[in-house]
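In this view, the complex is presented without one of its protein chains, the others remaining in place.
We call the chains A, B and C, going by the order they appear; numbering starts again at 1 in every chain.
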Amino acid sequence: MDVGFIGLGHMGLGMARCLLGAGHRLVVYNRTRGKASALAAEGAQVADRPGDACRSDAVITMLADDQAVEDLVFGSGELLSALGSSTVHVSMSTISVALSEKLADAHGQAGQAYLAAPVFGRPDATEAAKLFIMAAGPDAAITQCQPLFDAMGQKTFVVGERQSQANVVKLAGNFLIASVLESLGEALALVRKSDVDAHLFMELLTETLFSAPVYKTYGSIIADERYEPAGFKMALGLKDIRLALAAADAKTVPMPIASLLRDHFLAGVARGEGDSDWSALARLAARNAGL
Amino acid sequence: MDVGFIGLGHMGLGMARCLLGAGHRLVVYNRTRGKASALAAEGAQVADRPGDACRSDAVITMLADDQAVEDLVFGSGELLSALGSSTVHVSMSTISVALSEKLADAHGQAGQAYLAAPVFGRPDATEAAKLFIMAAGPDAAITQCQPLFDAMGQKTFVVGERQSQANVVKLAGNFLIASVLESLGEALALVRKSDVDAHLFMELLTETLFSAPVYKTYGSIIADERYEPAGFKMALGLKDIRLALAAADAKTVPMPIASLLRDHFLAGVARGEGDSDWSALARLAARNAGL
Amino acid sequence: MDVGFIGLGHMGLGMARCLLGAGHRLVVYNRTRGKASALAAEGAQVADRPGDACRSDAVITMLADDQAVEDLVFGSGELLSALGSSTVHVSMSTISVALSEKLADAHGQAGQAYLAAPVFGRPDATEAAKLFIMAAGPDAAITQCQPLFDAMGQKTFVVGERQSQANVVKLAGNFLIASVLESLGEALALVRKSDVDAHLFMELLTETLFSAPVYKTYGSIIADERYEPAGFKMALGLKDIRLALAAADAKTVPMPIASLLRDHFLAGVARGEGDSDWSALARLAARNAGL
Partner (left out) sequence: MDVGFIGLGHMGLGMARCLLGAGHRLVVYNRTRGKASALAAEGAQVADRPGDACRSDAVITMLADDQAVEDLVFGSGELLSALGSSTVHVSMSTISVALSEKLADAHGQAGQAYLAAPVFGRPDATEAAKLFIMAAGPDAAITQCQPLFDAMGQKTFVVGERQSQANVVKLAGNFLIASVLESLGEALALVRKSDVDAHLFMELLTETLFSAPVYKTYGSIIADERYEPAGFKMALGLKDIRLALAAADAKTVPMPIASLLRDHFLAGVARGEGDSDWSALARLAARNAGL
């Protein structure tokens, strides 16, 4: 397929490579041109402006936050006006439910197809085409884009016809990961102060009831106290918990653990640890225990 | 081996059966004799008093709470005086760290061997000899009792030489399970109020980052809202969180999520749901969201 | 002085009356004209459009929320363009810090004077000219408006030269009131379940360490369980805690009690109690204790 790809950060670069590897034709755009150039050698065409990436079967956007998506679609990026009527906008960024609903409205009024398809996966999973993709939107557009999802992910889950449902699911998932980080931090503070070896404890957990990637990946980081360099920064963790709480507030859903996580992320960022891995929640728990 | 087994409740009965099935000779005792009699037909000898189960290579105790263990060992059960010097007391109950330390002191002064070996596993895992066992105590005693652990469990983890370390690990594990229950409850309240199907959401989680027994078992109960009959009662969940908090308090470890869990369990029990499954934490989260 | 007054709700009506009573000449505007008409009989001139209230020494706005202020100033109300260069805009509404900063920018660019002057006081205090006023902005403008503040309040506190500082102080104050409501609710649940009389307990508190209006006013409501009709609705309490948390988030300040209050207000609103007095936080605490 002919694919536009906008946003070649941490995650986007690997995703674009997967698409190239699967034989799709890519026009890529990145605000900082350097990253786009890297892909030129691998066969991608580099666009000068976002609009040049919009004359394709689909344009995928993978940007840092709401602000970046707003600028691209409604602001100087002019994606909304550049998008053809046969091009699907596939928003794979982790954005707010409110912005996803605004995108659905705007694209709908412009007669354009729009999908939300955020992902689970750390950068290494991205390069290996092992992402999990949560897609929502009109069936026809999902069917049309399935080959792209197959090129980037190991499995696609269709969660509904309203695009923002995929964003809610993504935010709920990130909330669950952060809950694991905090609860592991508290449990480890207790067992470490009881002279139980942290690695032994994590091994015990992940060989029994907690044998899932989220415990294995983060349990190892936390037991090693290896919070730098960050795979996913605490400042971004704070951003995502804010988005989860905003989505919950809009639906009048209290989420006490999410509130607690927001407070702990805020304390981490206020104390200068915003660039550490978000699992450094466990370091805060350890410090509050005098470790 | 010759084994005494005291406490034939929900869990104990299945564990005793596993030992019989592996060819060990059992003398069993239960306060309510009926349950012991059931095992007589399967080859166990039924004791009239706890002391009669103490002339063995090992005596396993699997009781409901601290009070029951205190009564048995220091009170009317007279286990402390009945125990021979070559019999190992293997305490597999979920008890407080403080009581485990008191047992270690008392058995030590009496020249008796003592192990703490609490378990992970719901009743069905017990019958299938699929428990996970966390053992702590002197190496020699653990080696001596390994055949018993092998008969009841699929894997034994030795967590330290100080018995109470196994109790800390067990309580930390139960805290982590309860954290999962609460965070799933909050996440599901959000996705349900966003019209995403609860079963679809749980399937998505357990096929991706959260592919662990704890999410599968409880995710299914919570998505089904099937809280009765209880596999593990909320009143017992409250008891275990109290024990985790007491252990943490003794080591000056703040555990904010554990505090939150205690408050929610208390609200559940105060509202008359103490006999529901402890995963009914998710029902409280749903109700607080107006579901 | 010649004063424009926009917003004749619960609080605004009483404030306008105080100004009239002190001899100031009022031009009043309210979206629903009926309330303005009531003041005509007392000497106020009724404006057809907000702009007609802007040709005065000062125009006071007392509106329900950010949205109403945004509509008035930047939207259809056209206050920004109607305001003369010698007219001070005195915003007395409880609004967000962010909006107050936006107003400061906009008025500054238009060469207009702007004060933020939110208040403490329930409706009965308003009629009696007993408000407490927290003012921030340029000294000259505060001096100019002091006669107005004196007509409405018993005391004015100047908290800084940056207008939004007054809004922060107001939100921090409302957070402190809500903290009192929740903590009284928890304490009363405990003493009531211990068979201590709620009124006796409140009397004991307010005659000793807690002899302040906030404990007297709300302690009496809570001990009486008299949550309807509301003096200040729970839905508004939720709004103000959101604003406090937003201000804190912008400054990277964790406020765990504020987070807890937000969750409890959300639960109250989700359960259909948004129109009860915000002190009905105590009813939630009582219910969670099984009362």
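The criterion applied here is as follows: a contact is a pair of C-beta atoms (placed from the backbone, for glycine too) under 8 Å apart; a residue touches a chain by one contact, two chains touch by 3 or more.
Fair warning: this is a prediction, and the values are worked out from it, not measured in the lab.
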Open item on the list: I'd like the shown chains that the missing chain touches, ordered by label.
Closed with: A, B, C
Open item on the list: Which candidate, C:129, C:145 or C:189, sits in contact with the chain we can't see?
Closed with: C:189
Open item on the list: If I consider the whole complex, including the chain that's not displayed, which of C:33, C:226 or C:251 touches that chain?
Closed with: C:251
Task: Touch residues of subunit C, complete complex, unshown partner - done: 97, 120, 132, 134, 155, 157, 159-160, 162, 164-165, 168-169, 171-173, 175-177, 179-180, 182-184, 186-187, 189-191, 193-196, 200-201, 203-205, 207-215, 244, 247-248, 251-258, 260, 285, 288-290
TODO: Name every residue on subunit A in touch with the hidden partner chain.
DONE: 263, 266-267, 270-272, 287-290
TODO: Provide the residue numbers of subunit B that touch the chain removed from this figure.
DONE: 242, 248-249, 252-256, 259-260, 262-264, 266-267, 269-270
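Following the convention adopted for this analysis, only the chains that are shown with their structure count from here on.
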Task: Centre-most chain, if every chain is reduced to its averaged C-alpha atoms - done: A
Open item on the list: Give me the superposition rotation angle from subunit A to subunit B, based on Cα atoms, as a multiple of 5 degrees.
Closed with: 180
TODO: Report back the single chain whose CA centre is most distant from the CA centre of subunit C.
DONE: B
- [ ] Pick same or different for copies subunit A and subunit C, depending on whether their interface residues overlap by over half.
- [x] same
Task: Chain centre separation (subunit B, subunit C; CA means) in Å - done: 53
Open item on the list: Roughly how far is subunit A from subunit B, centre to centre by C-alpha average, rounded to an integer in Å?
Closed with: 38
Task: Centre-to-centre distance between subunit C and subunit A (centres being mean Cα positions), rounded to whole Å - done: 39
Task: Junction residues of subunit A, two or more chains touched - done: 248, 252-256, 260
